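Structure first, commentary second.
Every protein chain of the complex appears in place save one, which is left out.
Order of writing sets the chain letters: A and B. Residues in each chain are counted from 1.
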Amino acid sequence: MKRWLFWGVVIAILCALPRFLGDYTLYVVSLTYVYTIVAIGLNLTLGYANQVSLCHASFFGIGAYTMALLLAQGWSFWLILPLSGIFGGLFGAVVGFPALKWKDHYLALITIAVNIITFFVMVQESWLTGGPTGVSGISRPSIGSLSFASDFNYYYLLLVFCILAILASIWIVNSKWGRAFRAIGLNELAARGHGISSFNYKLLAFAVGAFFAGVGGGLFAPLLRYIAPDAFTFFISLEFLIMIVIGGMGRIEGPIIGAIIVVMGPEVLRMAEAAYLIVYSLMLILVMLFMREGLVIVLDRLRKAIPARVGSRE
Amino acid sequence: MPLLETQKMTKDFYKLRAVNQLDFHVEKGEIVAVIGPNGSGKSTFFNCITHIYSATAGRVFYQGRDVTGLPADKIIRQGIGRTFQLIQLFLEMTVFENMLLSVQEHRGSLLSRLFTKDDSEDIERAHEILEFLHISHLKDELAGNLSYGQQKLLDFGMVLMPRPELVLLDEPTSGVEMEMRERLMDHIRELNKQGQTFVVIEHNMDVVMNLCERIVVLDYGEKIAEGRPEEIQTNQRVIDAYFGVEE
Partner (left out) sequence: MADFIQLLIGGVSMGILYGVVAIGFVLLWQTSQTINFAQGEFVMVPMFLMVALHIVLKIPFWPAFILMLVGSAILGYLFERLMVRKLLPGGVLVIVIATLGLSGFLRYGIQIAWTPQTLFFPPLFSTEPIRLSGITFSPEDIWNIVFISVIIVVLHLCIKRTKLGMAMQAVAQGRETAELMGINVRHIIILVFVLNSVLAGTAALFAAPIFFVRYDIGIFLGVKAFVAAIIGGFNQIRGALVGGLTVGLAETFAAAYITTAYRDAFVMILLFIVLLIKPEGMVGIKEEAY
């Protein structure tokens, strides 16, 4: 009961938030929702199933280009959004094949290679992608008379999808899929010895993780109204990695905390891009050195501490 | 028709032949021991049957079907349960999660596993097995926090979860204390009476002689003898290869 109340309050605050935010801050919070969705996907692939993906920006980009290009063909946003996810997911499944044979550093390099190749395709195949300048004039959706064209309204759409993504990830993690993902990640030999197909679940881990990224991309394109290959480089994949590592791999809260810190942090601290990239790179090292569970353990400790205090007061 | 049969099973590691032209069969309802000195290819043989290794040559038949080359997990799902020589558990999951993992892939479709919760029957069975193995008080403990003996029992329990028709056990009693060893043997006999078939790699001769109706002896990957315990005990080749070396 208390939990529901807590989440009710959080959502109410998030709903009220746009009234108090300036245009730019509103955009930053909206962007945080999009990145959270992608990071949730990476968390399923890497955090739970332990399959390294350094090409989530590719999946993200495929979702975004799907949205941008099909919108330009006059398709409906509501039809394209699932397609963004599906195209991302299918590509993810294909990228998952090397994971059947390679892991850790090999897989890291292979996925970096995938990201570099997709980036080049986005830049070079301008007949399809618009080349280095990308696609502009991307429209935003509406339902009946309710239009999401304004930043204000689109914020709410992103909020809804972000919540849906979080709920979906909770569902997946608690399902037999989630358990099998963790099993494959922890001990593949044991998994196979108990009839758990590493083939199915590795590909699924990539496909599901990429599906989230694809949907994120589909929401990203209308948010910016303009996309270009620069938004989908290997460095962006690295930022997704930073998010879940700092937040906490293999934890539902991880990608949420990570996205908030990585997207909103620089705005709050008013730092130059290179400066915050230094800070985050350093955090990546420090988290690996001293706090491998990520910042989520700070939250865990708070959670343990607070009820104790409330109890003593009563 | 044998429950499991291998024909001319061969496995090479580089130039080393670990298993050589092994013909092997188990009838339904048997308890068969596979023994042999260290490095005689027993575990490799298990790994070839379940396709953890790809055999260099030879075929595997289960219930008359050729299962050679099927992925390991698929062979397991045909109804073969197995343990590994080195215990393989999900150390960062709870004992109970380990139990449920061992059965979840045996029923339903891949898609249904996203939407269905664990069967109440499976949950009940997991409780029963843990109860029987005297580790039910540990069910919410991480598997990694268990002692070696407890992990060994959990491993055994996990294999039993999906009620496999054929069970391959790689040294089930090593590192298990005396009392529990007796219980394990009783339990294997009991399950055997109910129709389950066992193939056991074992170093403990008491266990082998007490439990098994038929013994297959390997040396350098080859079958050097096969027969009832009494026959094996007096077989000169076995004494030379095995008892001569080990004891």
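Some points to look at:
FYI, a contact is a pair of C-beta atoms (placed from the backbone, for glycine too) under 8 Å apart; a residue touches a chain by one contact, two chains touch by 3 or more.
In this text the structure is predicted, and so the values were computed from the model without any measurement.
From the set A:A93, A:A221 or A:L238, the residue in touch with the chain omitted from the display is A:L238, counting the whole complex. Which of A:L14, A:V28, A:L90 or A:A113 touches the hidden chain is settled by the complete complex: it is A:A113. Counting over the whole complex, chain A has residues 50, 52, 98, 101-102, 104-106, 108-110, 112-114, 116-117, 119-121, 124, 189, 234, 238, 241-242, 245, 272, 274-275, 277-278, 280-285, 288-289, 292 touching the chain that is not drawn.
Assume only the chains that are shown with their structure count from here on.
Inter-chain centre distance (chain A to chain B, centres taken as mean C-alpha positions): 42 Å. Residue ranges on chain A touching chain B, taken from their complex, read 172, 175-177, 179-180, 182-183, 186-187, 189-200, 204.
Contact residues of chain B toward chain A in the complex are 50, 52, 71-74, 76-77, 82-84, 88-93, 97, 100-106, 110, 113-116, 118, 158, 162.
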